[in-house]
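Here the complex is missing a single protein chain, while all its other protein chains stay put.
Order as written gives the chain letters A and B; numbering starts at 1 within each chain.
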Amino acid sequence: MELVLASFPVTGLAFGPAGAWADGRLVVDRERVQSLVLEDPRIRSVAVDLVEPGESTRLIQMRDVIEPRIKVRGRGHVYPGVAGHPTDTVGDGETRRLAGFAAMICSEVPPHVRRAVSAATDSIVDMSGPGAVTVYSTLRYVVLTIETAEGLELTEWNETLQGAGHRVAEDLARLVATLPPPEQRRFALDPGDDVRPVDATAPPSLPRVVHVHTLNASMVPGIGTGIYGYTPHALPVLLHPNEILDGAIAGDAVVGYPGKCTWLHVNNPVLPALYACHGRDVRWLGSIVSRTRWGGLAEKQRSAYQTAKLAAMLGAQGALVTWNHGGNDLIEVMLTIQELERAGIKTVFLTIESDIKVVRLVPALAETGVDEPPLLFSVPEANAIVSTGTLAPADSLPAMARVIGGREVVFDQECPESRTPAAGPLDLEALSGAYSPIFGHFDNYGLGNQSYLDY
Amino acid sequence: MLRIGHYLNQFFGGVGAEEHANHAPERREGPVGPGRALQGLLKDEGRIVSTLVCGDNFFNERAGEAHAAARAWLGDVKPDVLVAGPAFAAGRYGAACATVCRLAEEGGVPAVTGMHPENPGRLLHRKAYVVPTGDSAADMGRALVAMLPLVRKLGRGVPLKPAVAEGYLPRGVRRPGARAGTGAERAVAMLVAKLHGRPFETEIPVDAYEAVSPAPAVPDLKRARIALVTTGAIVPRGNPDHFKRCSETRWARYDVSGLDTLSPEAWECVHGGFYNRMASENPNLVLPLDAARQLERQGVFAELLDFYCMTTGNDQRLLDCRRNGMEIAAALAAERAGGAVLVAT
Partner (left out) sequence: MAVLSALPPLAMQAGANRVVQGIRIEHVCGDPSQPPVLDRQLRRQLVERALHALQTPVSGPTLFTVER
């Protein structure tokens, strides 16, 4: 399978009477965006704003971030299986993207959703200042602040927001569908050719590796990150990395943890890093996606057994294992590492460091080690680990001139009546509940070089 | 000019070998034995003003006296930095060196020692600054040279860089810091190295938790008072004490005297780490009061305590877990509980 990914960088944003992209400058037709969103009668109103890095702007109540992409050649539709898109297998032909830019869906979480899904938390992105610590502070956005009709049931609320975000993202991507692309990359992988070498006695020249892309599934039915829109817990599946590049893994509009973000999945740095190595240092066989956060030990073990078996049947000699959540998901991830190693497959684990809440990067709050183990659970076989540390501001957050996405933030999911005005200075240590409210505070896939060091 | 105090055992202090391991703590003026070599390296930067020599057996077996002597010595000498050993592979000497470092630090004196990375003495003070050495005194010259920069920095109060940069062994303390290359790049590079049998260094060494000595078996269950505990966040409905769904620091006890079961009208589950609807519909699924009462009525054990203890075991900091565990244990012991059943979700 071969995918050509054509990138159209966005380096400037403005509203204008007709949408267009030229030399990095994206003009957004505000009325057109509004009417696209309002096509869905379940949406009462929408505000459309443009936001750029470096501004004194605080974005709040984001539900998902979607990179505008469109398939111009080849099978299927980007972000297959969500927002009504067909489920045809993707990953070949040509896909175009607006790079460094995204549609951000913001909407206030209704009380009944907050009660049903503890992971439906409020987050913030500061576009400048000490809080601008994640990749999300470096992107340009069209922000859709959506007010939905009252009383939408959970999955309908999700669908409504997701649909709006994807409609706008696709419409914007269409602006570059026929333009000459400034940048193009070719992603080609044909694992089938090399799994069985012609001469069985000759050692293969390059070690064979799988990418084990474990993916949290929601314990609440009908929501969460999905594969071709399929969200429930399921046995592991083999994906071609180009399927992931084409949006086969996409987030929902409900859960708030960093690893859910749709933008992150198509921009997962592990994919280009393995591609850079493929054919040179390794032969990459594909990406096994295993769901995590199974409810019982037997199910966690089953996922580990099946993942290792799939890798072994493919002839893998090495595996790069990642995860995208926290807490008890780590148990099946570690059991998977253990099973892979027991099958003779050498593993490397790419992980965040601990999932204690760090809202300020000071030793008292951010230290791990003997007193605060960097990993909740481990197995002796996990002897090769890369840590992406954690992302947090070094200082209290200052007031911001502009707040987009809402007016107030619920920092403590336990006390949803306690709402803090978002514009002012924010002392996250005092305000935050169980999780850091900074959107994307875990660099699950290693976009940056922050880590932890032994002292 | 740094003031330096040096700790040595009986052998390096020139008293004698194993037969002098009971040598009582003895102060000597200036550098002794390897201290002279260290002084030579320091030149005018520092002066070893005093050396404490103590037998390894004395230090480990008469700890009270030895610690007091070391503290008194440090108090009198008031060094800018304490140097202990190096102890190489000698276990008792390593233990003494690590302990003297701890005592010094507790008294406000920075300290550094040297020993073989596998010297079990390190466990006595994990946070000691330990420069890795070979396993015998043949390594003395190199070890002292390796210790010198830390002697200077610690003595001058210069903040230390990460272990790998400064040449000391990791102390079980980790802090945020940048590495070369993105996480994704480093992961791929580590995999390639591992596949080709090339050396690599894990970024998170996997440490075991401390082992816990098992409590003796309950000798006579029929006469035992039994306690129920849960980290599954079962609370009276309405959550009057506002237990958090995650990152809770506290624990609580709730009265269940006279109750045969936990009804969903009166109780609920507020744990945020799993889908807690079933536990709120039947709290006995996480705090099995109904089954425990049945067994109590049948005389399987003497009686249930009047209360159960709970917390929210979800993203709790280890320090809070340890403290809560100790306090709950104390509360149960005060009620003469003979055994406890802890339900973890």
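Methods note: contacts are C-beta pairs under 8 Å (C-beta built on N, C-alpha and C of every residue); 3 or more make two chains touch, one makes a residue touch a chain.
Here the structure is a predicted model, which is why all the values come from computation and not from measurement.
Enquirer: Among the options B:Val15, B:Ile204 or B:Ile226, which residue touches the chain absent from this view?
Expert: B:Ile226
Enquirer: Of the residues B:Ala163, B:Leu285 or B:Leu305, which one touches the chain left out of the display?
Expert: B:Leu285
Enquirer: Just checking the interface: what residues of subunit A touch the absent partner chain?
Expert: Missing-chain contacts on subunit A: residues 219, 295-297, 300, 328, 331, 335, 376-378.
Enquirer: Please give every residue of subunit B in contact with the chain that is not shown.
Expert: Touch set of subunit B with respect to the missing chain: 208-212, 214-218, 221, 224, 226, 229, 232, 274-276, 278-279, 281-282, 284-288, 290-292, 294-295, 300-301, 339-345.
Here is the rule we use: only the chains that are shown with their structure count from here on.
Enquirer: In their shared complex, at which residues does subunit A touch subunit B?
Expert: The touching residues are 118, 207, 209, 219-220, 269-270, 272-274, 276-277, 281-282, 295, 317-320, 322, 326-328, 346, 348, 350-351, 353, 355-357, 361, 363, 366-375, 378-380, 382-390, 412-415, 433-435, 443, 445-455.
Enquirer: Across the complex, what residues on subunit B touch subunit A?
Expert: Going by the criterion above, the answer is residues 126, 160, 162-164, 170-188, 190-192, 194-196, 200, 202-207, 209, 242, 244-247, 272-275, 314-315, 317-319.
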